[in-house]
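A single protein chain has been omitted from the complex, and every remaining protein chain is retained in its original position.
Then we have subunit A:
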Amino acid sequence: MAAEDDGKEYRWETGYEKTWEAIKEDDDGLLDGSVAEIIQKAKRKRMLERKSNARLGMMRHIFVVIDLSECMADQDLKPTRQICTIKLLNAFIEEFFDHNPISQMGIIVMKNKRAEKVSDLTGTAKKHIKALHQIESMPCGGEPSLQNALEMAMRSLKMLPSHASREILIILGSLTTCDPGDINQTINELKEHVIQCSLISLAGEVHICKALAKTTGGQFGVVLDDAHFKDLLLLHVEPPPAAAKLEPALIKMGFPHHVTGAVGQSKDAPMLAICMCHLDVPSECKLSAGGYFCPQCNSKYCELPVECKACGLTLASAPHLARSYHHLFPVAPFAELPFNAGDDNDPCYSCQRSYSASKDKNIYKCGRCLQIFCVDCDIFVHETLHMCPGCASHPSTTSQLK
């Protein structure tokens, strides 16, 4: 129930919305089925609304700003708002790097009227998960300062080249903010630098937050409970439609191949080197032969994707780029058909489950290959597989680039 009206109508003018009637008990007296149905319907609606062939910002640089003021110790989200937020952010980080492997993320916290950068912009998830562990044990206190956090994020984001999409995601638990200057000025600066700001408020709708999101082109949401919070967070995993000012560019990238360093692999003696990624943590830095070597400057790294510290070249591997292709070529939504129990139907094309009248109210038909799928396979194909098995089984429909 994020704010949908434009502010032109007041609540009492729209009449009663009997939202409790939307939820009905099913035959066994359980509510789970109808809640799941509502979530499914919302997902389908979102899928249909998504425009295809819109330019998406693939290389994303996002700063996650977490509120650590005293209202985050509130227990309205169990066990406390802080712990619930950290738990959901762990899941968010994993999903984010799964869908956007060549993107970078940084974390900032707000407390005691100051902003603190906990982890800088990097492309590996491990560092952020460690940082989140630290945040979980940090004590909450003071007031949050929205302007300080935005200024700190902006300082790093405005240095980035123009082909990268710049985003800030703020999780705000308090209804107030304590700023040193005029926040409207900061908002205008953000708009100038094409930085998209999205907010998730745990308490309620605040005008300045909504204005910030609207001006910069981000999304604003207020959470109802922790399931809704997860839903709102996972909305940001998908790449946003690119802002008009986003300039496309050809980015130079290196594709190192992996050297295993096993004895006897190459005829020459193995090249021993210290990896560059663990230089500041001497305990984890090991002298070894295996790893990825930058093609330009030959410095060694343990994991990809990474930005070479010596020569500045972005290093990635082909599967990392392939992970993002499904955003560009999404599977078209299937047509929903009502299920008639009387027809002698073949089982679901992909999972071979026979249809039953109780579980399958609707069956789904692909527009290109005309095969029929059950509701579970419909969700699986669109959310995880990103490929229609029916279309891939025929030579005429197998290429998605049509």
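What we mean here is this: contacts are C-beta pairs under 8 Å (C-beta built on N, C-alpha and C of every residue); 3 or more make two chains touch, one makes a residue touch a chain; residues count from 1.
Definition applied: contacts and distances are computed from a predicted model.
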Hidden chain of the complex, named as in its UniProt record, picked from "2-methoxy-6-polyprenyl-1,4-benzoquinol methylase, mitochondrial", "General transcription factor IIH subunit 3", "Dynein regulatory complex protein 1" or "Trafficking protein particle complex subunit 2-like": "General transcription factor IIH subunit 3"
Touching the absent chain when the full complex is considered, from A:M138, A:L160, A:C178 or A:A392: A:A392
Option from A:A91, A:A249, A:A357 or A:L370 whose C-beta touches the chain left out: A:A249
Residue, one of A:I129, A:L160, A:A203 or A:L321, that touches the chain absent here: A:L321
Contacts of subunit A with the absent chain, listed as residue ranges: 55, 58-59, 98, 163-164, 242, 247-258, 260, 265, 295-296, 313, 317-319, 321-326, 328-329, 347, 349-354, 376-377, 380-381, 384-395, 398-400
